[in-house]
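Reading through the structure tokens given below for one structure.
Of the protein chains in this complex, one is absent; all others appear in place.
So, chain A:
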Amino acid sequence: MKKYAVLPLFILLLSGCVSKLSNFTNDQKLTPESNMGVVVIAYDSDTAIHSLVFSGPSTFELEHNLYDNKHNYVVTSFPAGTYDITKAKIYSKYYYINLGSDEDANWKINIKPNKVNYIGHFNIDKVGSGYKVQIKNSTTLALEFLQENYQDLITRYGLVYSKDGPDDEFLTYLDSLKGEE
């Protein structure tokens, strides 16, 4: 498997048209508008992640502010559509790793409206002088987290795996098991 390792780049100016997203806390009743999807991502990294930049119908920056110390998930909402995770800012807003889909790494996500869209566990590992960056499919961990913390949300909207790529029917299979109960 090819490793995706890049060096961090230093930037002087930030783009001015990026909307910042915030986390929803466990206490909030999350009711996105009809064209929005709830987005769930986990950060799983040996390197401090400052934020991720999503480019699609709009551009969003999702800062890594954990709402408590118990877990590493961020739950927010986006307008539905296809996005690329284009940058991972590490340590601070000034350093970023350029991502963007290429033949070795697909960074697309497809956010569906009125669904809880789990997009993966975002992982950065320091390898030598570079970084290996990937987004792993850990649906079971996300499901268990959401069942414990956002049961109401997944009951109302239903959980889907929204990372672009080959089909993953695990959640559909679980639904079918529910039907058999």
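Just so we're on the same page, contacts are C-beta pairs under 8 Å (C-beta built on N, C-alpha and C of every residue); 3 or more make two chains touch, one makes a residue touch a chain; residues count from 1.
In this text, contacts and distances are computed from a predicted model.
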Chain not displayed: protein name in its UniProt record ("Gfo/Idh/MocA family oxidoreductase", "Peptidase S9 prolyl oligopeptidase catalytic domain-containing protein", "Sarcosine oxidase subunit beta" or "(2Fe-2S)-binding protein"): "Peptidase S9 prolyl oligopeptidase catalytic domain-containing protein"
Where the missing chain touches chain A, by residue: 1-4, 103-107, 120, 123, 134-141, 143-144, 163, 165-170, 173-174, 177
